[in-house]
Every structure is written in C-alpha cells, then in structure tokens.
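The structure appears below as structure tokens.
Every protein chain except one is present and positioned as in the full complex.
Order of writing sets the labels: A and B. Residues in every chain begin at 1.
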Amino acid sequence: MTIREDGQNLRDTGLGEIELDHRLSATWSTPSGLWGALSSVDHKIIGRRYIVTAFVFLALGGLLAMAMRLQLSQPEARFIGPDRYNQIFTMHGTNMMFLFAVPVMEAMAVYLVPLMVGTRNIAFPRLNAFSYWMYLAGGLLLWIAFAVDTGPDIGWFAYVPLSGPQYAAGKRADIWAQMITFTEVSALAVAVEIVVTVFKQRAPGMSLDRIPLFVWSMLVTSFLIILAMPAIMIASSTLILDRLVGTHFFNPAEGGDVLLWQHLFWFFGHPEVYIIFLPAVGMVSTIVATFTRRPVFGYLAMVMALVATGVLAFGLWVHHMFVAGLPRLGESFFTASSMAIAIPAGLQIFCWLATMWAGRPVFRTPFLFVIGFMVIFVIGGMTGVMVASVPFDTQVHDTYFVVAHFHYVLVGGAVFPLLGAIYYWFPKITGRMMSETLGRWVFGLIFTGFNLTFFPMHILGLQGMPRRIYTYQPEMPWSGLNMFVSLSAVILAAGFLLFFIDAIRSSATGATAPANPWGASTLEWATSSPPPPYNFARLPVVGSLEPLSNNPETLPVASGLSVDRRELIVSSVVEALPEARESSPDNSIWPLWSALATTVLLIWSIFTPWAVVWGSIPVSIALIGWFWPKGTPEDDA
Amino acid sequence: MKQSIVLDLSKLPAHGLGAASLTWWGTLAFMLIEGTGFALSIVVYLYLMSLAPQWPLNAPPPDLLPGTALTALLVASFLPNILVARWAGQQNLEKVRVGLIIMSLLGVAPLIVRIFEFPAMHISWDQNAYGSIVWVMLGLHTTHIITDLIDTVVLTCLMFSRHGDNPRRYGDVSDNAMYWNFVVATWLPMYICLYWVPRL
Partner (left out) sequence: MRTARILQLSIIAAVAGCSGNQSALDPQGAPAIHVEHLIIGITVICAAVWLLVMIVLGWALLRKRPSDSSQPGERSLTISVGSAVAATVIIITGLTIASFYTTRGIGLPENAALTITVRGQQWWWQVNYADPDPALSFQTANEIHIPVGQDVRVQLESADVVHSFWVPSLAGKQDLVPGRSNSLLLRAERPGIYRGQCAEFCGLQHTHMAMMVVADKPADYERWIAAQRQNGVMPTDPDAVAGKVAFLSKPCAACHTVRGTPATGTTGPDLTHIGSRKTIAAGLLETTRGSLAAWIADPQTLKPGNNMPMVPLTSVELRDISAYMESLK
C-alpha cells in the first residue's frame, strides 16, 4: 500500500487535456509492427480481431451451406458425395456454433463491455490475448483438417458410438473433440474476464441497477458459459479417452452408456443456445432504447427475465432426447420446463413492444434488423413451443422442421440482432459510418432470403424429410420445395455478400463518425470514435442508468489516477464504490507462447496420451514466463 | 465532450487486496468452473452406478488405506495453509517463506500417496466403465494437486527473489492458499464417492 511519491507516480489530476492524452497514450498504446500486434493486450484490438475472425468463419460456414443447398437442389444430385457431404454438414454446424456464434458474441463483449462499464481494459487482458490465440488455433485446426479431407463427419453433436473408437476410424472425430477443447478454453477465459470486469471494474457509481442491459446480458451469458462448458469439456475429453486409451465411458458392453454422451452434450448444448441468444437480447435492448429515443420499458423485468432464462436453460436439455427412450414421466417434466422458457422470452418481447409503442421510432438500419428479429424470432419461439411438446417432437425431431426451427431461433434470434449491432457499433469501432442505403438493401435481401429459404423447411420436415441426408429419391415429394429453398438461399447469400462489401468498403472510405452518432446514452459513446488506447482520458462517474442522456454536454469524471502506469479503478460489486486504483497488465508476448505451447500439447495428444506429460512442460514454462514479474510500473503496488 | 471532475481518487490504495483484488475474483471464477467439472464427474460416477447391475463392476471395493491416508494428509495441510494465508495478510515475508516451503512439501506428499491409490482401486481404466470413471476422477484431482504444487513452488521462488516483498505477491500467496483449500475441499466428496459409495 505504499504510494510512491517520486516522479514515477505522476497523477492525472493537474494535467491539461493535451498533456494527459500524450501521457496516457505513451502508457497504454500498443507498439506498431508485428511484435506489437502479437503482444497486444488491448481489449479493443483483440476484440476487433475476434470479431473479424468470427465473421470470416461465418462466411466460410455460409459457403458450406451453399454447397449443401446445391447438392439438395434436385433429387439424386451428384455434386457432392456422401463422405464429403457428411463432413460439410458437420463442419457447418460445428463452425457456426463453436467458431462463429459463441465467439462473435464474446468478441462483441470483449470490445464493448469495458467501454460500457467505463474502464480502460478488460480484466485479465493477457488471458484475453491468450483466449484469442486459442480460438484462432482451434479454428485453423478444424479448417485445415477439412481442407485435407480429415474434417469431422459425425454431426456437430457427435453422437456415440458413431463418433467412438469402433465406428469412427482415423482422426476425424478426434479433430472435432479437440477443436471443442480449444474453443471451450477460449470461451471460458473470456467468460471469466467478463464476470470480473462487470463485477469489479465498473465506473464509480454504476451500481447494479445502473448497468446497461447489454452488460447484464453478457454477465448472465458468462455465468452460463462457466456452468455449461465444463459438461462439454468432460464429454469431449472422455470421448478422446475412449478413442485413444480404451476407456469404456460410452461402451454399453463394458458398463458404459450411449445416452450418457447425449445427457452430457445437451446439458451443455441447450444452455449453448442461450449463450448465443442472451447477448443478442442485450443488443436488441440497446438498439431499441437508442432508436425509440427512450429507455427500455421495464429495466428490472428485463434483468429478471435474463436471469430466469439463464436458470431455466439448465432444466431443458432432455427435450433434445425426447425420442431416445427415456421414461415418459421425466419427459413430461421437460415439456413443462421447455414451455416455461416462453414466459421470460415473452416478457422481453412485450417490454420491447411497449418501448416501441411509447417511444418515437427512428427507422435506421440497426433498428430495421431489430424489427426483422421480432418477426423471425417470434416464429422461432413458436416452433420452439411446438418441439417442446413430446408427441409433436416425435414427428419433427431430426427433420427439416427442426432445421427450420433452430435457424429461425439462431439466425432470427442472434444473427439479426448481431448484424444490427454491427451497423450500430461500427462507427464506434472503426470511426466510420456504414452506408445507410446499402444497409437497407442488406436488410431487405437477408430478411427476404432468410424467410424464403427457411420457412419451407418446416413443411419439408412435416412431409417426412429427415435432416442430414445427402440426397433423396425423385419419388419423394420434396424436390419442388428443395429447389425453391436452394434458389432462395442465393438471395440470402447475396444479402450477406452485400453486407461484407459494405463493411469492408465503409471501414476504408465510410463517412467519418462523431463520438456519438446515434445520440445514444451509454458510456461507450462518451469517448471518441474509435476510442483512444486508454478508452477514457478520465474515468467517468455514473449517476443514472443513462449516463449520457441527463447532460449530453458534460461528463462527470474522476481524477487522481496515475498516468505512467496502466491504471484503472476497482470498485465494489453492488454499489460500484471505488476500492482501489489497480494496475492493468502491460503488453506481453507470453500469452502467444502459452497458446502455441498449449496448441502443440492438444494436437499432439490426438496421437498419444504421453503428449499430456511431455507437452505440459513447455506450457508450464510459458505460463511461468507469463506470470513472472518484469519489474514494470504495473507490478508496483 | 467536456469533463467535470466530481471525484478524487488519489487517496485510494494502488492495489486491491482480498475481495478488492481482481485476481481473487478470477480465482473464484476458475474454482467455479473446475468445481462444476468435479461435480459433473461425480454425477457421471453415480449415473454409471445407477445403470450397473452391481457396483463396482467386476471389482472389489477399493482398499481404504491409501485414499484415507491421502485424505488425512490433505485435511492436515489445511491448518498450515490457513496460517500461510494469515501471514500473507500480515505481509510477513519470513513466515510466508517458511509457510510456502511447508506447503510445497505438503503438495508433494499427497502425490506420493496418490501413486499407491491407483492400484488400490483394483481396476484398470480400460477394463470397464467403472475403471474408466474411477481413473478419470483420480486423474482429474491429481492434475489439480500438480497445478497448485507448481504454483506454490513458483511462488516460493518468487518470495525469495527481489520481487517477493510486494503487496501484489502477498495477494498471490493468499489466492494460492484459497485455491489449495478448494483442492482439499473438492477431494472430500470425491473421497466419499470413490471409497464409501461402493461399500453401501
């Protein structure tokens, strides 16, 4: 607790704006050049990387979807053989869930949460860098394997025994299982960072009832990740053990059980849906508030709905197993719990409707995507109620009806808000506006293309078309609708193409964005677009739920922080009363070395269990290098 | 946007301790993750047991001696561990150094006992599902002992280096002590599950 009074401890108190910016930039900047890029721990740089990488995976996953639509456009088409097709749909699902949807939501949080709570970097910034490298390595592992025809071909939920040692020879299933490890490590790391950032780094005065709804949604999401992902870690690890060293977890002949896999997978897999959906809910709330020019109606109800959804999410997993032969009484319980999730979901919908009714809507592109979300997601919610019913589900489970349902939920419920969020926060992230004209076209194409593509799939499913088939016979009455779906998918793809064009073009030549182009009221808009490396020259002090709407001209701030070490405020959990000036770790290359060492260990362990022993030596060395004090000002206390 | 200074934080300490420390919360979050993992492994054990015609599957119940000895060691380590945390709170460098050496030794001791624990199960991981879950539970816990041991040894080295006498280090020592308590506490339900449930 020694406060050093020598020259190394210059405070911001008396500094003028220019001097302050100069000093803070020197302390917080990421050095230019490759080394700087590789050792950066700035949440904005890492968040941006995360977002871009996730969108690259979205584009790749979209290409796979188009390949499948080509193959299914006519009966007995021969564009793609069964082996490649099975890899393609497995890759599409795995990629979209593990490499796009979850990471992109966490990526948005990595960028936005520290800004929205008014701090200078995310908690554990080096862990944040590590998590990105792990994510990248996992994605590369999966896609390189696919490129060399070793992509997993077992479906994204990899049911045993099809994925087990007896029926999945080669390394395809191991690649899938180990890719899970990569993405889970990175997701868990980010979840911990967000929980701690939200709990302990909020701006002075941002008590629990003044936390923006997006931040609340990410907090609940992070807890879902923390509690759900261990299940998939255990599942994928035991699968690898069954395959590599001959354990019998899933082998019924030796006391194992096939349904154990399904329980473990879906105990993770259902919360996974909410891990993707809840951040989107936060984005919707943010956009609705800004473009209706009023706060979201029912803040407390919205927060309670988020928490209730998070809790209920763990009581639904069996509805993915309604036809697996579990006792009917138990299944009925899960029907009731699955239906019950409609209550918090409905509550949120009604609160947004009330907000729109009471507000003064401004129809800009982000808001259009929110309207599209309402139209599509409510359909997805309705079909969700349908598949929650056991008898209904026995007819549509594993058919195109379910394919339609979860695309309505995931694309309608998460991708639409995400695209809206990109249009909304793009000026903050890049300092440039996206095109409003193109934005309307993008919305129109994606909205039309999406519905024309996925709505007919409901009917195909009821007509008896199972999912995951690589072709169908001409006698089946499915060819007309399949052709229609495939053609509609082209419209959808054109929409996404236009979105990517708009994003790339705008990032280079878009109109320069002011600090707060939408007249929004949350803290990220209180700093310049894009924000400086230190986010806020002086950390804001929050007096209301909408800190920028009370007095849009002047920002109340705190002073007294050091400018020559990376310093931020640690505040109390409930009231956000300042507790300490805390240092934030400096740039470091060690997270990259640690991620590389871990990557070697994980990939090596697909081939021999000894990799875990020998591979952990470089990992330990890298971690010691990471944590060993370097004598920087950040290490002072 | 104009700024108006409404709060002066210059009097705040330059580092938070305990619940005001970010690492403390981070450690807690990781304990929640790993605790969920431990709990799930117990659930898997009980699930497999519920399906089996008899339990343990084709094996006698494990010998009690090594596991009980290890449990006793872990419980015994509780006291010095609490003391180390307290000394770290007092920022007493000498005592913390001694305490960490003791805790390093108390991290090695259970690993030695653990070597005898695996054969005491009378089943190999590749014989049947009972063997698989038993080995995985022991393995999972062993990795936690090893991780914390490495952490403790590194901290011991740090406390003897020029970086030692620093409030940040004392915070690390108490977080590490908290994590060891977690490693001990999670073992107790696993011990009951592995050694006493098969005797029910």
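Following the convention adopted for this analysis, contacts are C-beta pairs under 8 Å (C-beta built on N, C-alpha and C of every residue); 3 or more make two chains touch, one makes a residue touch a chain.
Quantities reported herein were computed from a predicted structural model and do not represent experimental measurements.
Visitor: Checking the contacts here: which visible chains does the omitted one touch?
Guide: Counted over the whole complex, the chain not pictured touches A.
Visitor: Which one touches the absent chain: A:Ile469, A:Met483, A:Ala515 or A:Val573?
Guide: A:Ile469
Visitor: Using the definition of touch stated at the top, determine which of A:Leu63, A:Ala358, A:Ile501 or A:Ile617 touches the missing chain.
Guide: Per the contact definition at the top, the residue touching the missing chain is A:Ala358.
Visitor: Of A:Phe392, A:Trp441 or A:Phe627, which sits in contact with the chain we cannot see?
Guide: A:Phe392
Visitor: Since one chain isn't shown, list which residues of subunit A touch it in the complete complex.
Guide: 81-83, 86, 155, 159, 161-162, 166-167, 252-253, 257-259, 294, 297-298, 301, 323-325, 328, 331-332, 335-336, 339-340, 342-343, 346-347, 349-351, 353-354, 356-358, 360-361, 371, 374-375, 378-379, 382-383, 385-386, 388-399, 459, 462-464, 466-472, 475-477, 480-481
The rule is short, and it goes like this: only the chains that are shown with their structure count from here on.
Visitor: Please give the residue numbers of subunit A that touch subunit B in the complex, ascending.
Guide: 1-3, 11, 13, 123-124, 188, 191-192, 195-196, 199-201, 204, 226-227, 229-231, 233-234, 237-238, 241-242, 245-249, 251, 254-257, 260, 263-264, 515, 526, 537-538, 541, 552-562, 567, 569-570, 572-573, 578-583, 620, 624, 627-629, 631, 635-637
Visitor: Hey, which residues of subunit B end up touching subunit A in the complex?
Guide: Within the complex, subunit B touches subunit A at residues 1-16, 19-22, 25-26, 29-30, 32-34, 36-37, 40-41, 44, 47-48, 51-52, 57, 125-133, 135-136, 150, 154, 158, 163, 166-169.
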